[in-house]
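With one protein chain removed, the remaining protein chains of the complex are shown where they sit.
Up next is chain A:
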Amino acid sequence: MNDLTTLPTTRDEDWRYADGKYLADANPATINHWRTLEVPPGETRFQYTEHSSGPLAKGWTDRLRVHVGRGGRFESFIVITGGPYERCEIEVTLEEGAHFEFGGVTLGGGDKIQEFVTRVIHAKPGATSNQVVRAVQWGRSTGNFLGRIEVVRDAQKTDAAQNFRAILLEKGASANTKPELEIFADDVKCAHGAAIGALDEKAGFYMAARGIPPEVARKLQVQAFIADAFENCTTEHVAERLLEGALAALEEAHL
């Protein structure tokens, strides 16, 4: 999808869970635009985003292409709470010994479609990456994570991890995940895991038995669930702010 005049459709693999209606009306120049970021060797760059949109918003897509130099580090932590379609795409190329740390949360209700799409290219030996994505959906909303990891032929000692978990608070909400690992080196560690479920009822009753009302219990459980995504955030106050922002969006849910 490098053609700047054509629009992607849901027939494209990377857009298979996207909002078709949004794509049909989108501006090709906007949707095909990639921001770029260069992380110099040995340095660290951060990206922290909390994206929510008002009731009149038409949607939001963001595409970022990052090149991390030898021994560099790129940290990205993103919360998506808006709609009707919000998509955050990150493509990262890692040089020798570089690291990519990613934490993403989608959280929403209604008919919102919210998704993260990542492509991590381990281009040289000894690079590491860790991605943790959590989705909390209710109403008829959808949370998606499409994560591709590519390890090139000579990128030995690559260590790449990817983990996705979703909680559906109501029947009708959904989550999709599509891990893709393309590994052409033989001495590598690549781990991925995915789970989609509901809130733990046992924990809910345990909290109720101690006097905690259902809405507070739900908030505590969601807080614990999404906190995983910010666990490796090196700036503590940012992690707290992102968590608070996400929980504020949950309060608007009126479940």
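General observations
Heads up, the rule we're going with is that a contact is a pair of C-beta atoms (placed from the backbone, for glycine too) under 8 Å apart; a residue touches a chain by one contact, two chains touch by 3 or more; residues count from 1.
As a working rule, contacts and distances are computed from a predicted model.
Protein name for the hidden chain, per its UniProt entry and selected from "Fe-S cluster assembly ATPase SufC", "Guanylate cyclase domain-containing protein", "Na(+)/H(+) antiporter subunit B" or "Metal ABC transporter permease": "Fe-S cluster assembly ATPase SufC". Residue in contact with the omitted chain (choice from A:11, A:153 or A:210): A:210. Listed for chain A, the residues touching the missing chain in the whole complex are 200-203, 205-214, 216-217, 220-221, 223-225, 227-228.
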